[in-house]
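Here the complex is missing one protein chain, while the rest keep their positions.
Now for chain A:
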Amino acid sequence: MTEKLVIIGNGMAPGRMLEHLLEKAPGRYEVTIFNAEPRVNYDRIMLSPVLSGEKDYEQIIIHGDGWYIKHGITLYKGHRIVAIDRDAKTVTSDHGVTESYDRLVIATGSVPFILPVPGNNLPGVITYRDLDDVQAMLLAAQSREKAVVIGGGLLGLEAAAGLAGRGMDVTVLHVMPTLMDRQLDPAAGYLLQKELEGRGIKVVCKANTKAIVGKGRVEGIELEDGRVIPATLVVMAVGIRPSVGLAKEAGLAVNRGIVVDHGMQTSDGSIWALGECAEVGGMVYGLVAPLYEMARVAAAHLAGDPSAAFVHSDTPTKLKVTGIELFSLGDFADGDDREEIVLRDASAGVYKRLVLKDNRIIGTVLYGETADGAWFNDLKKKATDISEMRETLIFGQAYQGGGPLDPMAAVVALPDDAEICGCNGVCKGRIVSAITEKGLTSLDDVRAHTKASASCGSCTGLVEQLMTLTLGDAYNPAAVQPICGCTDLGHDDVRRLIKAKKLKTIPAVMQELEWKTSCGCAKCRPALNYYLVCDWPDEYADDYQSRFINERVHANIQKDGTYSVVPRMWGGVTNASELRAIADVVDKFEIPLVKVTGGQRIDLLGIEKEDLPAVWADLGKAGFISGQAYAKGLRTVKTCVGSDWCRFGTQDSTGLGIRIEKFMWGSWTPAKLKMAVSGCPRNCAEATCKDIGVVCVDSGFEIHFAGAAGLDIKGTEVLGLVRTEDEALEHIVALTQMYREQARYLERIYKWAKRVGLDEIRRQIMGDADRRKAYFDRFVFSQKFAQVDPWSERVSGKDKHEFRPMATIGYGQAAE
């Protein structure tokens, strides 16, 4: 008969424990989980990348809903257990659910420590612990106002960097003289402070908080020395405390944490505890590696193996802030019985310190360059006598045993039991054997099978080197297609980094993302230019030299070097005076071909480049603006005549088409964007093969998207039905903005939609009104800068050089 296993808490430790347990003893337990947070198990150590924008929530989920269903696990989301009845062997949640257990696992984690100062409960004071906190910070960051982070430790600094990256003016208050004093020595702490200050984060050390002040909500922080630092957001990151209240009330042995033996068992033989709430061997833990070790041990005991025992080991610390390399391990306090080796390179911002005792490494601090951290960790763990290599030890592994070696040498030289992934305790041998035995070929495979590089990701480089080493040429690390030969990064990474690092010029992108060419190429430059235009509409200065000729001169180049010109005809509607003006222009400039386009407007072909401004001037006088028939941007909105004329029309499709076009013209998009509005399902405007289309019906407007009628032919997908014209516009604009922000340059909407998933798009645009409104607002903001008619600008003299030869020579001279 299956036993009932109940787990209180759904963090990373119990999640990992379940994985082990399902592997070792599948079907042995009927599992029920109570999670106080209203969500599934996600990777808590990746909250900082979520805060900084390098990842989003979906990317840090460890076990999605499907996982629980697949394994028959009952998960109560948003249920906090309020009582354990050890006699009856039941637990009861705050929503009144009572569940009985044969075995119980307590994994209640920890709670942030709140400074006992006045004002610590004011609105605007938050902690940094879970996704709700991150969301609160992201919300606050939208104001771009002042934030204070109390606590200059790991969490505090990650919060500070994230908030600064989101545009807030951030001050870090730290009570000790240097930052991260528990992990870094003062020298490295100084370098770190300098780096953060260089990023605009203010750091105040030896800062004692006296009170948090404000009327009704937080307005600032008062320090013991009388200084007041204004703030609209205060993040408290001064430490954590094991969450033991529930265990205490149940009468379990509790000290700092819930006391467990080396098998993770509490003072009650049916109850285990693990994670940050557990105290084992007199220690409580907060880093993920020992918590995962607890998970392994607890799973073994629950599976019936009583021999597994938790053993303490030092865990290296890394800071998850992009661009800051920092590694700390073990004991690095000064002492009479200790020696040290220090390497400093001021200009490169590198500091390395090894603390030795009896010729063995007992502590390591690396700043600026941390590649040898794994090697030093290995030497320390094994207590290797380093006297032989003492002279060169600090230079790292590549310098041991002779001349300079290739970059792979360090990995080749690592022994099989060297730890590669600190978070998950995965050694080199396990990764290599998984690759060969299971035939793994991608990083994701290795992550799935070994967990290596699946948590904080800082060992990804090492894992990739191991894959190259094991698979040789068969491993192609660039499974992500780079944008072009100038970079190894793919479009998605570049887009994410442009936002996360606030890169606002093409040279800044190329410098910060280590472009391999001095000024890019015809592939990457237009892509970067678009990403910057899209992401920083008010700040980025459009680089015309990085635009394809058509977008640079606002006409379409033809095979003979002449150009074609297409004026905008709103919704495909025109009139006699417009047609007369076009006819006059055709006569005046002897335009060889006039052609009606598929997008319901008129194309004038064969115009000499020098004539373009004059042609535009005449068209402009008749009220025409550029039709942007050349743009990776909004092209046409095709319409049928709709309810004004058609006996079948259900809505004013012409009017809606014109309204959409007038609202959206001028916007740049990743690839061209063609739209149509049909007045009834007979669909005369052919809306169901467009990038975005509307089919009017009696009850409202059916919004379609992701159609194609070019290289590929594809009918549209339905986004959803809305009732009013206003709603239709809002949904279409929001969809366009989502596409603008996420797609890769030159990726049409149907390809983007296929990649991100139709359901996800529907969820964000149809199902999430706040998000839809935010997309809409961002589009409207960017239109302030985009809706300038490029033709009239050029008629007024902009970019004159484009349309005139630099010189005309030979004719005059030759005649003389």
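Some notes on this structure:
Assume a residue touches a chain if its C-beta (ideal position, glycine included) is under 8 Å from a C-beta of that chain, and two chains touch if they have at least 3 such contacts; residues count from 1.
The rule we apply is simple: contacts and distances are computed from a predicted model.
The UniProt record for the undisplayed chain lists the protein name "Nitrite reductase (NADH) small subunit", from the options "Indolepyruvate ferredoxin oxidoreductase subunit alpha", "Iron-sulfur cluster-binding protein", "Nitrite reductase (NADH) small subunit" or "Carbohydrate ABC transporter permease". Within the complete assembly, A:808 is the residue of A:121, A:307 or A:808 that touches the hidden chain. Contact with the omitted chain, checked across A:359, A:517 or A:577, is made by A:517. Checked against the hidden chain, the listed residues A:549, A:583, A:769 or A:788 yield one contact partner: A:549.
By the touch rule set out above, chain A reaches the unshown chain at residues 517-522, 525-526, 544-550, 552-553, 557, 559, 561, 801, 805-811, 813-814, 816.
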